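Dropping a structure here in structure tokens format, bear with me for questions.
Note that one protein chain of the assembly has been removed; the remaining protein chains are unaltered in position.
A and B label the chains in the order they appear, each numbered from 1.
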Amino acid sequence: MHGPDVSWYLALSGLMFTIGAIGVLVRRSPLIILLSVEIMLNGANLALIAFARHFGHADGQVFAIAVMAVAASEVVVGLGLIVAMGRRNIELDVDKLRTLRG
Amino acid sequence: MNTAAWVTLLAPLASAVAITLTGNLLSRRQAGFLATGAALVAFGAAITAFVTMVGKDAEERIAQTTSWTWLSAGSFHVNLTLLTDQLSIMMMLIITGVGSLIVAYSVGYIDGDDEERRFFAYMSLFLFSMLLLVQGGDLLLLLAGWGMVGLSSYLLIGYHQHRAAAVAAAKKAFVMNAFGDAAMAMSLFLLVQHTGRLDYAGVFENAPGGGALATVIALGLLGGALAKSAQIPLHTWLPDAMEGPTPVSALIHAATMVTAGVYLIVRCHPLFENAKAVENLAAGLGAVTLVMAGLIALVQTDIKRVIAYSTMSQIGYMFVGAAAGSYVNGMFHLMTHAFFKALLFLAAGIIIHALHDEQDIRKMGGLGKKLPHTRTVFLIGSLALVGVPPFSGFFSKDAIIASTLDRGTFGLFLFGACLIGAFLTGVYTFRLYFIVFHGEQSAFAKEHLHEPHGRLEGPLSMVWPVTILGVLAAVGGLVQFAPVWHPLTRWLEPIAPSFAEATNTQEFIASAGTVALGLLGIYVAWTMFGAKTRPVPQPVAAFEAKFWWDELYDAIFYRPAVAASALLRRLVEVPLVFGSINELTRGFRIGSVELARVQNGLVRSYAFALTTGLAVLTVIFLVTK
Partner (left out) sequence: MINKPHVDWFALSPTLALIGASGLLLLVSVLAPKRTRKPLAATIAGAAFLTALVFAIALTDKSAHGAAIVADAIFRDRWTGLAQVLIAGCGLVAVLISYGERWREEHVGEYYALLTAAGAGLVFFVSASNLMTLFLGLEWFSIALYVLCAIDIHLVGSLEAGLKYLIIGAIGSATLLFGSALVYGATGSLGFDQIAAGTHAHSGLLVGGLAMVIVGLAFKTSAAPFHMWTPDVYQGAPTPVTAFMAAATKVGALVVTARILVTAFPSEQHLWTWALAGIAIASLVVGNIAALAQRNVKRLLAYSSVSHAGFMLFAIAAANTLGARSLMYYLIPYCAMSLGAFAVVAARERELGAPVTLENLAGFGWDRPFLGVAMWVFMLGFLGFPLTGGFWGKIYVFSAVYQHGWWWLIVVGVVATMVSAVYYLAIVRSMFLRDSVELALAPVGGAPSREVALSIGVAACLVVTVGSFFAVQPLIDAAHAASRALPF
């Protein structure tokens, strides 16, 4: 097997996951938040692919491709909601979405 | 499957549910007809079941049908099982037969009352509860029926909910019955714990054959029976229950509720036979009740209360019969009593109806000429109650009294009490009869007794049931005449074989004594109230005050309880409980508000909670793996 040890990949994927999570926590624009979620999912994807290569199986890679499709549709729904908000002149700031609380 | 038994049980329930659910869609009259129809269907089904059973051999007559198993854990099963045997079918026939007559009667009696629908729903529910009690195939259903009878009697006694007395009476009945229910539930629990079974046969087989446990179990059952059947010392609710509408009194006192205690003793006779002392206690209490209730009945001035005390007294006879080991005679008297007591109540209802809800017999008098039909049936009922041959009461009551002679010295005590009771019955029954029907019309009656619609004795729906009951009260006792023929004994023998049998000589002695004393009682009543040849003596204070039972309970239970609870409230509740509850409530409020503050609507705080939770869980897992 060539390339770095699988633990490096794992560390990188963990880092991506964390960065994504922090992005969700600190950013206010729903678009950027969706992006951060994508980073989290891709972190997991990286781990899957790395392990798949490590074990020499294909199932992890298949899983990763499926995840990409799912992530895309999730983003589509998210963008749709954001467009709907824009049409109704709602400010694109998740901190302003506070009518439901308590 | 025993379809007929299921129809009997479920028809009244269906009517109760239908009347409740349809609400305004159903007129008052339609509700009445629905309830009557359901009761008649139940009666028809009960007859069908009876006929089927007669066609079978004696050994095959006991039919147990399980519709479904509700819960089963190991060998312990909770089923919905109906037991149809000779005893339960007899109860079914009495309940549905007399019950349907009473429901039919109330169609005329309650007419005009705004909430008639509710009344008929309660009546149907009551019939269902009582049928559940007698048809249930195991102890759990018995207890369920037992409790439901208490509940529906509460609803019916308190039917006039705007009358404070009615509400108080309903409450009293419920509390007294809850007392009995608790005692009974305790002994049922002990039985289940000891035997691990619920069905009658299994329980009787494995029940403790003697000793303290058997005594405690029998005592608990006796407590339940005493409360339901209004026997000393749990009897005080019954006279007050007269606050309910008259058909309710007829239903509770004649066909159903109060007979449940007798049914319980007969049904669970193996358990009582295992505890002889308790059995004797039951008989003794019955004897005391029958004398005491007779004495109180002598001075009552409310027409329904006189009949109510007479019920207590007659149930006392049944207790003596059943507990002294003469089960058949106890059941026999239960049956005839259902006929003539329902008759008396319904006839009294006609009088009350005609006099615009007046129940005080001092205001009545000379009603016989205006209400000839009522007078006739009332006379039949009275003669049956006193036990004058050939009316029904004679056969059943004499059989009980005779069988006490088979029980040695203790039996002699019972015998004496029964004879005194017979004399008292004659006096109070005919005191009532003479005061109400005999002589000149009273001023009150003259004023109120006139017929706007030409039907003074009520509509047909009231007259017919009374007439049918009159016929039954007259000839119903011919079913069995101990020295000559005894089909009833043969019928019930497989379920409850009596161990006290009177010889023909004993029968003769008892009959002669009872009839003579009964007639003497009638004669005394005649001289005092009918012919007025003798002055009426001052009523004894003890009788007037109903032997101070209410006052006694007041002093023993109510006042100490009030005092104790006041003390507890002052010392414990206010400073400790209220204080801590207040603190607790405040704490919850604060917690709730704080949580609402955390739930601030910000997506980031939700995400933060999620990720923090994740981090904490991961760390804990990694550390403790």
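Please note the rule applied: a contact is a pair of C-beta atoms (placed from the backbone, for glycine too) under 8 Å apart; a residue touches a chain by one contact, two chains touch by 3 or more.
Quick caveat: nothing in here was measured; it's all calculated off a predicted structure.
> Name every residue on chain B in touch with the hidden partner chain.
Touching the missing chain: residues 23, 68-72, 588-589, 591-593, 595-596, 599, 601, 603, 605-607, 609-614, 617-618, 620-622, 624-625.
> Across the whole complex, list the residues on chain A that are touched by the chain not included here.
Here the touching residues of chain A are 6, 10, 13, 17, 20-21, 24, 30, 33-34, 37, 40-41, 43-45, 47-48, 50-52, 54-55, 57, 59-60, 62-63, 66-67, 70, 73-74, 77-78, 80-82, 84-85, 88, 90, 94, 97, 99-102.
In this section, only the chains that are shown with their structure count from here on.
> What is the distance in Å between the mean C-alpha positions of chain A and chain B?
74
> Within their complex, state which residues of chain B touch chain A.
Touching chain A from chain B are residues 596, 599-604, 607-608, 611.
> Quick check: in the complex, which residue numbers of chain A touch chain B?
Residues of chain A touching chain B: 21, 24-26, 33, 94-95, 97-102.
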